[in-house]
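Dropping a structure here in structure tokens format, bear with me for questions.
Removed from the display is one protein chain of the complex; every other protein chain stays in position.
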Amino acid sequence: MTGPAATAPILDIRDVLMRFGGVTALQEIDYAVPGGVIQAIIGPNGAGKTTLFNCISGRTAPTSGTISFEGLEIQGLAPHRIAELGISRTFQHVALFKRMSVLENVMLGRHPRTRCGFLAAGFRVGGMRAEERRIREKALDYLDFVGLAETAGRESGTLPVGKQKILEIARALATEPRLLLLDEPAGGLNMRETEELGELVQEIRKLGITVMLVEHDMNLIMDISDRILVLHYGKVLASGTPAEIKENSAVIEAYLGMDDGERPAAQKPGPGY
Amino acid sequence: MTTDFFQYIVSGLTIGAIYAMVAIGYNIIYSVTEIINFAQGEFVMLGGLFAVFFAGPLHFPLYLAFVCAVGMTGLVGMAMDRFVIGRARNASVMSLIIITLAVSIILKGGAMLWWGKDPHSLAAFSTGGPIRLGGVAIQPQALWIIGICALIIIALTLFFRKSIYGQAMLACANNPDAARLAGIPVKYMVLLSFVLSAMIGAAAGVIITPVSMMEYDRGALLGIKGFGAAVLGGLGQFFGALVAGAILGLAESFCAGYLSSGYKDAVALVLLLLALFLKPEGLFGSGEARS
Partner (left out) sequence: MGRKNWLILLGAAIFIAAFPWLVAQFKAISHYVDVMVFAGIFSLVCLGLSLLMGYAGQISLAQAAFFGIGAYASGILTTKFGFNSLVAMAAGMTISGAIAWLVGVPSLRLKGHYLAMATMGFGVIVNIVLAEEVNWTGGPSGMADIPPFRIGTFTIDGEIAWYYAVWAVVFCALIFCFHILHSRVGRALRAIHEEERAAESMGVPTARYKVRIFVLSAVFAALAGSLYAHYVACVNPSSFNLMWSIRFMLMVMVGGMHSLWGAIVGTVLMTFVGNEWLQVFAELEILVYGAILLIVALFLPGGIVSLVPGRIFRRKAPEATLAEGAGS
């Protein structure tokens, strides 16, 4: 391992192998994410980036290998358990609760940090009202943090795509994660929105939350990330700081190609997308 | 004592063959469409009552009544696909359950209007008394049932192995999009699966009617026991359905013989629940069932 990794790893991925039928999506990934950084994962489509996210967030269990979060092995745990432990995520294709309001979406994010059950809810007892009020206040705080407070009452499906992506981040933050996984957060965002997203991600890191992001927008990656992991056909091709990755000949050959650091034109949809 | 035992085995295998045929009906439609057809049992009921109609009021010879009953029920299956399932191609699993349930009630209600509430009987396929083997009496109809069931299984196996239609249906089952790209008319294959499974159900209905008679509201119970066989054998598995049908039939027959005849109908259902809870992929299945 190179780079300024002084902090203990928050996430330790050891020999993670993932097979779907005959296809090997991840081949013995071995990588540690230091706490408190912005960790980017790049690689061409099919490199296994989303599969890795799915393994970390509990959507799928790796075929073999271990994933430790703050020293605790989490591979194979149910997604809701992993959320309770402090890992949250957004989705490549927006997965909001479209017919619920913006505020309700974020309020749902409070689920793992609140307790009221069926009976308390039905009979309105056991501090249920007070908890509901706190959920609402907290949710509004998070909306305020990402800058969506004024849309709180709208049905979330009616927001423009860019704001839906941001709302997903607010919802994920509401679960109070210590590790946040962002799956292509800039997909469908225009230039200005992408810049704002970059600032937001840096704000999130300042809260002490480690951010992992899968992204195709190389400008954004180079701007904000502390470390980059390059996946290629399910293997680690390289890892290091943005500067190191830019210089890495294997990466240039395999992924960045002729553009030499420029983002590949086809990967980024236009602003009107 | 031993005679009783063998007697129960014979009757268990006879009824088991019927469950296996119902299960195969589920399997065919499920393989092609992933739909569980809650009206499958009604096909059995219709087959039996149509045969009664053709052999009774119309005085058809039995073999002709058999063919006509199977054909008529096949038409019902065709109508079900054309007028109902075809309109709900993109429906959710829940809607499809409700829709096939609705069809089952309509068929049941229609049968009640046509044939009334009383059970109807049908002459056995061959005359003559039971065949005696040692102390065990075997009704000739039992041999007919097991024989026809075996014939259908062989014919189906050949159909899926050898014929171009069978191959095409299996292709739809494996990967409908690829099948469509390969030029297989998926819509037609779905239709075929409904007709085929209706006809197999009807055949089961015709051959069981001489043994146990048939009335309008028998469908649901036959259907759910057949589903038990389908699940126990592994949904989509033809051979598994056969074995599971035999297991259910034997369990039911032994329960009726040794424990309590009142609870014999519950045995297959308890086995269905146990199979669902403990081994939902069935004895011979893949991991289909888990979501």
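To keep things simple, chains are lettered A and B as they appear, and every chain counts its residues starting from 1.
Criterion: a residue touches a chain if its C-beta (ideal position, glycine included) is under 8 Å from a C-beta of that chain, and two chains touch if they have at least 3 such contacts.
None of the values given here were measured: they were computed from a predicted structure.
Engineer: Can you work out which residue in A:101, A:190 or A:241 touches the chain that's missing from view?
Structural biologist: A:101
Engineer: For the chain left off this view, which of A:175, A:194, A:210 or A:225 is in contact with it?
Structural biologist: Touches the omitted chain: A:175.
Engineer: Which of A:50, A:75 or A:88 touches the chain that is not shown?
Structural biologist: Only one of A:50, A:75 or A:88 touches the chain omitted from view, namely A:88.
Engineer: May I ask which residue of A:22, A:122 or A:208 touches the chain that does not appear here?
Structural biologist: A:122
Engineer: Determine which one of A:57, A:225 or A:248 touches the chain that has been left out.
Structural biologist: In the full complex, the listed residue that touches the missing chain is A:57.
Engineer: For the chain that got dropped from the picture, name the residues of chain B it touches.
Structural biologist: Residues of chain B in contact with the hidden chain: 36, 38, 84, 87-88, 91-95, 97-99, 101-110, 112-113, 220-221, 224, 227-228, 231, 260, 262-263, 265-266, 269-270, 272-273, 276-278, 280, 289-291.
Engineer: Considering the entire assembly, which residues of chain A contact the chain that has been omitted?
Structural biologist: 57-59, 78-80, 82-84, 88-89, 91, 95-104, 107-112, 114, 116-118, 121-124, 128, 131-133, 135-137, 140, 149, 152-155, 171-172, 175
Here is the rule we use: only the chains that are shown with their structure count from here on.
Engineer: How many angstrom lie between the centres of chain A and chain B, each centre taken as the mean Cα position?
Structural biologist: The computed centroid separation for chain A versus chain B comes out at 50 Å.
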